[in-house]
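Structure first, then comments.
Of the protein chains in this complex, all but one are displayed in their positions.
Let's look at subunit A:
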Amino acid sequence: MTQSRESGNRLARTFPTARPAGCPFDPPAPFAEAREECPVTPLQYPDGHVGRLVTGLQSARAVLGDTRFSSLPAGKRSPVKVPGSELSTDALPAGMFVNMDPPDHTRYRRLLSKHFTIRRVRELRPRIQEMTDRLLDEMEGKGGPVDLVEAFAKPLPTLVTSELLGLPEEDRAQFGHHVDVLFSLSSSGEEMQQSMVLLGGMLHALIDAARKDPGQDILGRLTVETDLTDEELLGITIVLLIAGLETTTNMLALGTYALLRHPEQLAALRADWSLMDDAVEELLRYLSVVQIGPIRVAAEDFAFEGQSIRKGEVVTVSLPAANRDPSAFEDPDVFDIRRGTSRHLAFGSGPHQCMGHHLARLELSIGYESLLRRFPGLELAVPVDEVGTREMMVTYGVLGLPVRW
């Protein structure tokens, strides 16, 4: 677990990943200890580099909103070794705007933002409801117990994203499979490499098809309305996949698990569905599934909140820690769907704040409500100690969630 060592005269923690025993929804305990010392503390990275860890909400917001903390890949490193964290970033396609700073980042983001405005997202509601209902029909047809991750939490965001990108129905299963391999804990390096190549081929074919016969989907619109190159479109598509799939899947499954583990909260929600939007915000705050990063690199020497930041220092923000900051939330470790605040950082902050947050909120709200309404007797089909969690992954969640009804 957490070791510490003297770095100069300061104590540098390593990044904790172990969740407290029996509390799968609580962040690793050392985050709270770090935050009590200071919202920004020294952090030791696996290669010995000593940078910073940010655990306070206001400091997290300040770091993420300050472009002196750069998003460029140079010098960036993960605070823990996780699948994919050692893949080289040298060969990233153009257009991966998550690894850019303004103004380059701004150019890409503005080309895409129009597809994720509140107005556009609200237009998607009937279609998302339809896809949700179809998945629930299939699940009900199969009968319990089923793994909610495979039957519902994974396919829903995959269907929504496929549709946004204009992926033909017949390719969706294969697409889902490759994405699965890339995000799975158990995939070998060889399997990941192979799926990356095959997925790249599918995406190239998709971009070709959009150029020849542009539809109303995002890729189709981008080929008509912008002068983005194929390589840029590929980068953008990859960003949309990475950002939109794993996060939503894990929120759907872990969120359902959290509700099942808090029966009094679930009962309150079932008694009053108008609490749904507040419940989504509280689940986003309480679960904060993006558990490693955002990560930034100081682009210059400067003073930040009274500390001297040196150029090249790697700064890791812990969103789960920030969202349990007692100076921002009363009784932060209590899960309360009536809390009624959306001032959390589950989607990050600053210019890189999740562009798809309106879409994510809509998918979650439709997903949870439709699932719970369809199965009034939804319950875990295994003892809680058999529900495994994703501790060594960028996105936290459950490995599987066997349920019956």
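We adopt the following convention: a residue touches a chain if its C-beta (ideal position, glycine included) is under 8 Å from a C-beta of that chain, and two chains touch if they have at least 3 such contacts; residues count from 1.
Heads up, the rule we're going with is that contacts and distances are computed from a predicted model.
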{"item": "Missing subunit (named according to UniProt) among the choices \"Hydrogenase large subunit\", \"ABC transporter ATP-binding protein\", \"Ferredoxin\" or \"Peptide/nickel transport system permease protein\"", "value": "\"Ferredoxin\""}
{"item": "Contact residue for the chain not shown (choose from A:K114, A:R310, A:R338 or A:R373)", "value": "A:K114"}
{"item": "Of A:H178, A:H358 or A:R390, the residue in touch with the unshown chain", "value": "A:H358"}
{"item": "Candidates A:G56, A:G244, A:G350 or A:G397 - the one touching the absent chain", "value": "A:G350"}
{"item": "Where the unshown chain meets subunit A, residue by residue", "value": "64-65, 102, 106, 109-114, 116-119, 342-343, 348-355, 357-358"}
